[in-house]
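Note that one protein chain is taken out, while the other chains of the complex remain in position.
Note that the chains take the letters A, B and C in the order they are written out, and that residue 1 is the start of every chain.
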Amino acid sequence: MIIVMKPTHQSDEDIQRVTRRLEQMGYRVHISKGTERTVIGAIGDETLLQSQPIDGFPGVERVVPILKPYKLASRDFQPENSLIDVKGAVFGGTAVQMIAGPCSVEDRGMVLELAHAVKETGAKFLRGGAFKPRTSPYAFQGLGEEGLEYLAEAREQTGLRVVTELMDAQDLPAVMKYTDVIQIGARNMQNFRLLTAVGKVRKPVLLKRGLSATITEFLLAAEYIMSEGNREIILCERGIRTFETSTRNTLDISAVPLLKELTHLPIIVDPSHATGKWSLVEPLARAGVAAGADGIMIEVHARPEMALCDGPQALKPKRFASLMQDLKQIARVVGREM
Amino acid sequence: MIIVMKPTHQSDEDIQRVTRRLEQMGYRVHISKGTERTVIGAIGDETLLQSQPIDGFPGVERVVPILKPYKLASRDFQPENSLIDVKGAVFGGTAVQMIAGPCSVEDRGMVLELAHAVKETGAKFLRGGAFKPRTSPYAFQGLGEEGLEYLAEAREQTGLRVVTELMDAQDLPAVMKYTDVIQIGARNMQNFRLLTAVGKVRKPVLLKRGLSATITEFLLAAEYIMSEGNREIILCERGIRTFETSTRNTLDISAVPLLKELTHLPIIVDPSHATGKWSLVEPLARAGVAAGADGIMIEVHARPEMALCDGPQALKPKRFASLMQDLKQIARVVGREM
Amino acid sequence: MIIVMKPTHQSDEDIQRVTRRLEQMGYRVHISKGTERTVIGAIGDETLLQSQPIDGFPGVERVVPILKPYKLASRDFQPENSLIDVKGAVFGGTAVQMIAGPCSVEDRGMVLELAHAVKETGAKFLRGGAFKPRTSPYAFQGLGEEGLEYLAEAREQTGLRVVTELMDAQDLPAVMKYTDVIQIGARNMQNFRLLTAVGKVRKPVLLKRGLSATITEFLLAAEYIMSEGNREIILCERGIRTFETSTRNTLDISAVPLLKELTHLPIIVDPSHATGKWSLVEPLARAGVAAGADGIMIEVHARPEMALCDGPQALKPKRFASLMQDLKQIARVVGREM
Partner (left out) sequence: MIIVMKPTHQSDEDIQRVTRRLEQMGYRVHISKGTERTVIGAIGDETLLQSQPIDGFPGVERVVPILKPYKLASRDFQPENSLIDVKGAVFGGTAVQMIAGPCSVEDRGMVLELAHAVKETGAKFLRGGAFKPRTSPYAFQGLGEEGLEYLAEAREQTGLRVVTELMDAQDLPAVMKYTDVIQIGARNMQNFRLLTAVGKVRKPVLLKRGLSATITEFLLAAEYIMSEGNREIILCERGIRTFETSTRNTLDISAVPLLKELTHLPIIVDPSHATGKWSLVEPLARAGVAAGADGIMIEVHARPEMALCDGPQALKPKRFASLMQDLKQIARVVGREM
């Protein structure tokens, strides 16, 4: 890392105080005096900085790390793509995976009906929330374990793999029993206890980016899970919070190719939550595949006007089926398949 | 609420489909046809909208609620200030309360030393983290229950009230035993399970605003706690995430007077986390009191350069003591006392 | 529009004060008393609100307009797409147009060389800045009129149409002489004098979205130009400013399909300025076409490492040519052609 000294702290004593500290920490040090600033280069293990920070030291203007703060998640650490195999359907390979289903499991009939509709389109994953994180305490909070059972029944009938959200480590045993992929929602991306809990199990995790999480924080959240042992993580870009309010969030489409450079983990796109408006979901799903996403997650509902949650952003099964046709063709243009 | 119909859905049939649905839900309906849009007014219980949304209905362009989505937290509901009494030190009255202490409890000696220093300044609350939410898995994660014991010892020696963070409902019994105020951190403001858990106990909650939480979402998080029965909530503005990176976050000082209008709950300011830079903490603490805050929370550390967490934003005890003098005078100008 | 009265202003007198004012302004008024708020509906010309605002009136809590604040730019006003014909190359029809060239005109040789390279790929537009808005006064500011002459020479040699930026109304005669499309840069999107000036000429305007402009403000900027008489406007999404700093800006890809719904004007995408990083330009260009953009604007430079401006975001001519092949195929999938 590089340490820039304040213009008011350029004396030998000021500088030695810092270099002594760095040497105690095990760094090899090099001093470079410019006309206006002294810069100290420190060679050694930068992760030490996180447990023993140096930026509060007297005279230090700025500390510039050279390396990324995450390691296991980094493409420097593992150059080839991680392949996350969920019962034969792989994220991170040449296939683009589709995950579809309702925002929340409302009753048994609707889940089974939708599961069959999703199955017919060729998608391999069924999504559906049994535990729902809702901004208002007065909103529908999900069916809980009953919802998980309906999802499991849908899985049995269709062979679809199930993706469902875990909100609390206490529900982990129940969710483990019924789901194929554990979803961590955007609002829990920095719920570090939850990350640690899913890091200890052996099941793929779909980690959604937090509303105001930087790319670095997103990868550090993945690092939390990986550092506990679970390396099967699927990242999901689902829109960030910006000043623009005409869409629910702003889909950060650049995150897709950027994450493909920075990490070996697969990255998928959720255009439904990003926009909150079904008419925008189709063009953004196309954009996601064109930008190189490893999968697309879409909300589908047979009667969006009666949905208990996020109706305005759900596609009807028929439109979803037709969208799948477009996505297949775009996938082919970018050297992928569906 | 007001429902605006799309220009493409202005036929009697389109409109009746919506009014029938509204009438089924128990609303009284009034239709107003303008030259370019039809507007439907619906009079009745708006909270229904959250469990049975109408914005996905065919032909609906926009739904405009008239009331706020929170109720218990609203000043409409309770016009007079809530007074949160913590062993005789009250938030929300004429006094401005000071909370001071280290970011994290590092060892027994430092907590006791700081507690005495804080006590001497006249502050009544000691802060200190035993469980630390850290962006990186490689950063210091806190001493856990051992840290809570040191805080309790400091409380015994000084009579200060203790404020410490709860990260997971599983730790609630331990935290309840040692703390006087339970802190919910910014990253957990929408950890709805945690909110529900602290809603069920009888101990004041210090609820920090999420990094990207709107004022409405902040009050809905308070509503989560209140709807479970616990009405003793102290709100805390601690900076929001914006495009500006020269400070750690952007202190939303307007939130202070705005929240005083919208809610009866007390609101305090944390300038340490907002700026991440000790030299900005003093002017912002002054600004907080001048803007009408009910309290100020500040990180104090005897040797910030060696702190395991957030050293650059901590004040030394001496500066903190001198800051207290200024704040007392500003408090007097705005009709408060310290 | 809808006027919501404050809970403290529910008396007949309070309400009549507002309704009288509305009736004076020519509105037809309807009063609706709910249990907690009185709501006043006002039917009439809402644009009046902009010159005679009512939201400062005593007792008014909120004014909710029903219509959009722009008219000429709205798809309500003109349902069919505007076709902007630039010497036979049309924006807004089935074709997706490509605009390519250097960030700034650096010398005669480089412009001519690049123009020929662009021409060969099949693109019909050459971009290049002669007047450069630069954040720092010490950065290269462009060649001025000399740069315009080189662009004109390139146009003559290749038949490409020229797009160049206008920074000040004083340069309008010079820019009019040499360019086929006048570009208004992001930093000038709310330079209302400049908008008024280009509204008075007869030449297509490429209007870039401001870094922090909402979609509504973007369309109001177009409305400024249109209200002066010039209706040939091409909108350009080029990234907005958000908290994310790992890309230069955040490309708001949702803006593309959203603008197609709200306005009849064509909308193109500039992935170069949005990301600031050439390796992200290709996937985002593909995403732009997939999302339904009417054109793509890309920076191309033969020796990006020596560029005086924005080198890191420029594609080399060879890569650009190969990208064109992909874009053509994606265009076909979404029912367009290139």
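Worth pointing out:
Here is the rule we use: a contact is a pair of C-beta atoms (placed from the backbone, for glycine too) under 8 Å apart; a residue touches a chain by one contact, two chains touch by 3 or more.
Because the structure is a prediction, the values reported are computed rather than measured.
Although one chain is not drawn, the whole complex shows that of B:74, B:97, B:179 or B:212 it is B:212 that touches it. Touch with the chain omitted from the figure is made, among A:242, A:272 or A:313, by A:242. Taking the complete complex into account, B:291 is the one of B:207, B:236 or B:291 that touches the chain left out. The chain not shown here touches subunit B at positions 212, 214-216, 240, 242-247, 250-258, 261, 274-275, 277, 279-280, 282-284, 286-292, 326, 329-330, 333-334.
By the touch definition given at the top, subunit C reaches the unshown chain through residues 47, 50-53, 55-58, 69-70, 133-140, 167-170, 187-188, 190-193, 211-212, 217, 220, 223-224, 227, 241, 304-312, 314.
Counting the whole complex, the residues of subunit A in touch with the unshown chain are 2, 4, 7, 30, 32, 34-37, 39, 41, 43, 64, 66-67, 76, 212, 241-243, 245.
Just so it is clear, only the chains that are shown with their structure count from here on.
At the interface between subunit B and subunit C, two copies of one sequence, more than half of the residue numbers in use appear on both sides, so the contact is built from largely the same positions.
Nearest to the common centre of all protein CA atoms is the CA centroid of chain A.
Centroid distances from subunit C, each centroid being the mean of CA atoms, peak for B.
With centres defined as mean CA coordinates, subunit B is found 26 Å away from subunit A.
For the pair subunit A and subunit C, the distance between C-alpha centroids works out to 31 Å.
Residues of subunit A in contact with two or more other chains: 212.
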